[in-house]
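Since the structure comes first, as structure tokens, the remarks are kept for the end.
Removed: one protein chain of the complex. Kept in place: all other protein chains.
Here is chain A:
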Amino acid sequence: MSKEKIVINPEFWDIIPQDYRDLVDHATYGKSDRGWKDVGSSTELIAEHSLCAGCPESIAFRHIMASIPAPEDTVMVGSTGCTSLVFPMVAVQNIHSLFGNQNAIATGLKRALAYRFPNQVKDVIVLAGDGATVDIGLDMTLQSWFRQEKFTTICFDNELYANTGGQESGLMQKGFVAKMAPQGKKFEKVRLPEIARESGCAYVAVLTTSKPSLVERVVKQAVLIAREIGPTYLQIYTPCILEIGKQSMEGLQEMRDSESAGERFKFREFITPEAQAFIDDMNAKKKADKLAASANN
């Protein structure tokens, strides 16, 4: 699909809301080198939503939406949780799945798209909370990896069930006390990135959203590897400032603190040799194209 397909019938232009016109005129659909640097000077693919003021999930959403390589040919799959308050305001096709079912829905969707559009690229990206990914949806998450389904799973890890008031999740840290988990968690944080690697993911990364350039790099890599090779998984710390007792402006510092050496969100990534060869090849081609373009100028 190209941006042409979302052109508004001129007869209706005067009754189209301004936000929508901005999207048609200034969004970065169909731009091959789109990335976080476009924000501020183009219209982002998210409109006003109801997440709390200062919520890092909102920051992560912005960085991700700016980075996905082909938004016009992408379908996202969400699940219940705070992220589901954003999806109705996202300008990329998306499906809301029943809590936990997201990787099963994405499986069917990806296969159907490949069948219906055999000669076109169609990316599928799951984006769900930690409760949806590692607790209630763990079966669907893992089975999709075992089956080598070619889509990206992104987990917004805020280490608890935020949307329902702070219950314990598998990704919560050991000993953490939350409003609805007053005794403190008795078990270790589930090592889902390592489980993802062992379950067949071709690329896995753990990060926070404190550096948009890093988010851009890993999101592009995850989507492109899923397109060509196999399942990919990103786990992004998006602290729930409300449930961990932080002020609205403290989310960024919380993320920075959590990514220092030895901390649980210190950046790490796993990539299979096949996926690495694919990325190296792609980068070499890009470099050659650049050289050729500058030689022509």
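In this section, contacts are C-beta pairs under 8 Å (C-beta built on N, C-alpha and C of every residue); 3 or more make two chains touch, one makes a residue touch a chain; residues count from 1.
Please note the rule applied: contacts and distances are computed from a predicted model.
Of "Pyruvate ferredoxin oxidoreductase, epsilon subunit", "ABC-type Fe3+/spermidine/putrescine transport system ATPase subunit", "ABC transporter permease" or "Cytochrome c domain-containing protein", only "Pyruvate ferredoxin oxidoreductase, epsilon subunit" is the UniProt protein name of the chain excluded from the display. Of the candidate positions A:7, A:53 or A:177, contact with the unshown chain belongs to A:53.
The hidden chain makes contact, of the residues A:43, A:67, A:102 or A:199, with A:43. Interface with the hidden chain, as seen from chain A, comprises residues 22, 36-37, 39-41, 43-48, 51, 53-56, 58-59, 61-62, 65, 212, 248-249, 251-253.
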